[in-house]
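A single protein chain has been omitted; all remaining protein chains appear in their positions.
Going by the order they are written in, the chains are A, B and C; count residues from 1 in each one.
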Amino acid sequence: MKVLISGFEPFGKMSINPTEKLLLEAERFSLENVEIETILLPVQYDKCAEELIKKMAEAQPDVVIACGLAAGRTAITPERIGINIKDTGSGDPYPDNRGNTPMDEVIDEQSPDGLFSTLPNRLIEKKLKDLQIPAAISNSAGTFICNNTLYAVLNYIRKHNLAISAGFIHFPASTEMSARNPSLPSLPQEVMTQALKVIIETCAHHHYHCFGS
Amino acid sequence: MKVLISGFEPFGKMSINPTEKLLLEAERFSLENVEIETILLPVQYDKCAEELIKKMAEAQPDVVIACGLAAGRTAITPERIGINIKDTGSGDPYPDNRGNTPMDEVIDEQSPDGLFSTLPNRLIEKKLKDLQIPAAISNSAGTFICNNTLYAVLNYIRKHNLAISAGFIHFPASTEMSARNPSLPSLPQEVMTQALKVIIETCAHHHYHCFGS
Amino acid sequence: MKVLISGFEPFGKMSINPTEKLLLEAERFSLENVEIETILLPVQYDKCAEELIKKMAEAQPDVVIACGLAAGRTAITPERIGINIKDTGSGDPYPDNRGNTPMDEVIDEQSPDGLFSTLPNRLIEKKLKDLQIPAAISNSAGTFICNNTLYAVLNYIRKHNLAISAGFIHFPASTEMSARNPSLPSLPQEVMTQALKVIIETCAHHHYHCFGS
Partner (left out) sequence: MKVLISGFEPFGKMSINPTEKLLLEAERFSLENVEIETILLPVQYDKCAEELIKKMAEAQPDVVIACGLAAGRTAITPERIGINIKDTGSGDPYPDNRGNTPMDEVIDEQSPDGLFSTLPNRLIEKKLKDLQIPAAISNSAGTFICNNTLYAVLNYIRKHNLAISAGFIHFPASTEMSARNPSLPSLPQEVMTQALKVIIETCAHHHYHCFGS
């Protein structure tokens, strides 16, 4: 069983992205029958997904868990759905790291409006809560890079009819980030690392039950 | 050109639903070349959509604008997408007016995960802002009755390949509601009425340009 | 009976301050036995209060109602207390319109730590709610210009033992401001104008009952 974990480089005004650190931790996890690979993705529309899909083609994972930062959230939030849109909004544009600010652009013209994550989100939520870690299913991954990545990966799996479980987990700001900006809700990096380990185990176990291999 | 507007009865602990009042106001609008019909929907999973779809079959509208309350929001928010799920969550269940609390239930097994609204959301946002009315596109209509209604109507139109524009507009609490619960952001009922009139005009105009009729 | 109303010029990144507009409206109020004077104050530490106190010395009002903007609040909030501090915080400094960023500075070394508003705050809250206008007593006017003004005026009245009722009312962003920044809760300028009229009447009536004149 191979699990591919992705995270993102820092973006916007933030010099830290806790999902970058999560990748370093994930590489050290020792999980029975689970091989872990990781990839750090650029905060750029389309390119984020292209790099993850290229890595999927090489690494041939059974499970893909894309991870991203949702500063302002209080809990670890598995995303329910990716939607076929790139949009930085009509007000204050929020550019990606190359300065792009798409508005209401479709990711893929010929593809469905939305695609559900195939990770066991409700089970992830339960396992995390059992460990006293705040978790909740989210119904929107937004319309920025995170959603772009989620949608494109699910669409790639759909088009090629692959037996891969895939989805997206949003993590809150780390407590280190909140120390600089105390109005940000946070979880410590160690708690998020502990959570990621449980998420990987839960997804690997679930994938095995659904697909074998 | 016929436009069908739906609203909801009160739900939860709230004795007021501003969208119920909006229907009464909408019936009095005088708009050139636009005939308005309205329907008040029950806050019940599935039944909400069944009643709206039945009304659509009778009234044969060109445009359907479903309206709902999103207490806590600060602006009028056209919804981008309806998703194929009914879910009152794993924590504090939030029952409908019959006491139902579905969890991760699909609305229609054979249908897509998500369906985009076909109302001109970006144009609605612009027209409202031009009138100094706060507006923003929302990327999640939640997983309760409002999303249920939006998804089911879009799916009905899709299945029957109808030339109907349809979507969902969430309205914030009315200022009257905020007077009882001052931590609630609000807009006055009159402002929401003014907004609905503009939304109808914008949708009718857009439908005419896209479909004629 | 003379009532002095103060408001503020715009500050920070905002080009509008609804309390500046409130002054123009207040000058047009026609209230029996109540003469209204107004003053627009600069968003500068200390100078804000000096100008208001100078105006008090000239105009000899019975009641002083200082008004300010609290962008982010949902209701009209009479302030309970002014505190003897000027502080723009230890993180992101939030300078006044001259660029000053005091930190933990006392307003007046020889004076009390806090002084209660002497406006009839609870009655104001009730009168506004009766008119379906959201209102709530606030327990902190912050540590910026608004609190500086409130504290210094109350302290001036205390030192000189004057028979003047005085306090501070925070107003939310106007709906016009929220149209530019739709995540801001708001009230329409007209609702705030209506509220200010009721606040003046309530304060004048209360002052008359307490002090005569």
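Rule of thumb we're sticking to: a residue touches a chain if its C-beta (ideal position, glycine included) is under 8 Å from a C-beta of that chain, and two chains touch if they have at least 3 such contacts.
Keep in mind that this is a model prediction, so the values were computed, not measured.
Note that of C:54, C:98 or C:122, the residue touching the chain absent from this view is C:122.
Listed by residue number, the positions of chain C touching the unshown chain are 80-81, 83-85, 87, 89-91, 103-104, 112-116, 122, 125-126, 136-137, 139-140, 142-143.
Residue positions on chain A in contact with the hidden chain: 74-75, 128-129, 131-136, 175-176, 178-180, 182-188, 191, in rising order.
Rule of thumb we're sticking to: only the chains that are shown with their structure count from here on.
With centres set at the average Cα position, the gap from chain A to chain B is 30 Å. If you average the CA atoms of chain B and of chain C, the two centres end up 39 Å from each other.
Centroids built from CA atoms put chain C at 47 Å from chain A. In chain A, the positions touching at least two other chains are 91.
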